[in-house]
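The complex appears here without one of its protein chains, the remainder shown in place.
On to subunit A.
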Amino acid sequence: MSAREEILARIAKAVAGTEDVEIPRDYRTQAATGDLVELFAERVDDYRAVVHVLPAAEVPGWIKERLAGRRMIVPDGFDLDGHESWPDLHTADGVVTGCAVGVALTGTIVLDHGPGQGTRAQTLVPDYHLCVVRADQIVSSVPEAVARLDPARPLTWISGPSATSDIELNRVEGVHGPRTLEVIIST
């Protein structure tokens, strides 16, 4: 018998006669109804990321100023005239991306690495990540975020800068991922 057949047979035997259970889903799917931008900004800030709330019209100018003089990766599909993307992953100072979803309650940004969001490596190797979140991309809760995302795409959920709790269980920012996470909420 192959390992596959044997394991499946062992399982069938182990659970035979066991009753199935109903799954109660009485938890909240929506976590907040108020000002999601404010809640999201506050929660991202709690992770010691840098947060700015800007009117949409001011965002491109603000980004250009931020990028000036830096070797920044601007991924395909990220809408920014007149700024050349730094070609080399390993010598780049940072990366600027959009995102797929923001989760207000947990201060989380989710990338699906679609247009304007870069590859997984591009958002990981450089030490600085500037991420633009549109107000309409922010949902209140984890269940709402899961419902909006496409499982066929690679997904990266980001909650603050890289950190570790491995030394006496205190959170220390900055290990292997970007040590600086800066978030612009475009309203």
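Rule of thumb we're sticking to: contacts are C-beta pairs under 8 Å (C-beta built on N, C-alpha and C of every residue); 3 or more make two chains touch, one makes a residue touch a chain; residues count from 1.
The criterion applied here is as follows: contacts and distances are computed from a predicted model.
Trainee: Using the UniProt record as the reference, specify the protein name of the hidden chain from among "L-lactate dehydrogenase complex protein LldF", "ABC transporter permease", "Phenylacetate-CoA oxygenase subunit PaaI" or "ATP-binding cassette domain-containing protein".
Mentor: Looking only at the record, the undisplayed chain corresponds to "L-lactate dehydrogenase complex protein LldF".
Trainee: Which residue numbers on subunit A touch the omitted chain?
Mentor: Counting over the whole complex, subunit A touches the hidden chain at residues 2-4, 6-8, 10-15, 18-29, 43, 46-47, 90, 103, 105-108, 119-121, 124-125, 142-143, 146-147, 151-178.
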